[in-house]
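Take a look at the structure below.
One protein chain is absent from this view; the other protein chains keep their places.
Up next, chain A:
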Amino acid sequence: MKPLLLHGHERAITQIKYNREGDLLFSSSKDNKPNVWYSLNGERLGTFNGHQGAVWCIDVDWTTTRFLSGAGDNTLKIWDCETGKPIGNITTNSSVRACNFSYSANMAAYATDKAMGHQCEIFIIDVRNADDSIGQADPILRIPVNGSRVSSLLWGALDETLLTGHENGEITIWDLKTGKKLQTTKEHDNIINDMQMSKDCTMFITASKDHTAKLFDSENLMLLKTYKTERPVNSAAVSPILEHVVLGGGQDAMDVTTTSARVGKFDSRFFHLVFEEEFGRVKGHFGPINSVAFHPDGKSYSSGGEDGYVRIHTFDSSYFEYGFDY
């Protein structure tokens, strides 16, 4: 089916996310204003105005009441979903590169950049009664990260652990009771651009600049599967209903001006979760894809690209009829 083209951003999309029910699609971009759309028809519901730098990461809680955004203006903001008004503002030492609500949405985690003489740090904050004072409140936990900076972040199941993906390709699992590393694994050779949980949160998929996406067990970091491409992978997602994964990426944004869209391979690529075989591609973006997400009902997916567009693709019936012989 013809995709819905969401053109509300003026610059490259950095992240897209559905809410739990999938009726809304949130998107952030380097143009400072996160947007929220109806996923059904692509109508824009509103924008979150207030940031003064590129918005790098967003999240929405499971009740779709609060919205989280971290940006290059050294702030993390908590918004009210319904009104689009900011509830809280936390000033940080450097850009906020990753943020996430916990499962219960009582807590949130965010990670700051290693820049301007500041170390990369992970913060865990209490967001139950977020208001103006949250900027002054002490975080529940503050973990300084020595070495490679955090480039992606996820909550483990049951709000007890935190998973971080790092610039050098490492993945670490942290115990939040003690703030200590539980385990580290290095299966990627380059920066981990994105991590997304499977529906039941027992597995997560990583997307790395080393041209691969990998599937891990979210408890013991066991490498389960590897999906290989010939371009950097910026984002990857697992289908909630089928054994499929979708990968988005393409030639580095830096090199794009010198290459045509064909060389860039700015396609969404579909792989079988278990067989690691590619079975389909969706063209459309004319820059690399920075973020992909499956609709929670698994019947459509969206991609956001360096070209500033968000595309909502509804699967044709042939997608559901297609099966692998085994």
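What we mean here is this: a residue touches a chain if its C-beta (ideal position, glycine included) is under 8 Å from a C-beta of that chain, and two chains touch if they have at least 3 such contacts; residues count from 1.
Criterion: contacts and distances are computed from a predicted model.
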- Message: Considering only the chain that is not displayed, what protein name does its UniProt record carry among "Rab proteins geranylgeranyltransferase component A", "Putative tRNA (cytidine(32)/guanosine(34)-2'-O)-methyltransferase", "Proteasome subunit alpha type" or "Eukaryotic translation initiation factor 3 subunit B"?
- Response: "Eukaryotic translation initiation factor 3 subunit B"
- Message: Which candidate, A:129, A:184 or A:202, sits in contact with the chain we can't see?
- Response: A:202
- Extract the touching residues of chain A with respect to the undisplayed chain. 20-22, 38, 40-41, 43, 62, 103-104, 106, 157-159, 200-203, 217, 224, 230, 251, 259, 262-263, 273-275, 296-297, 324-326
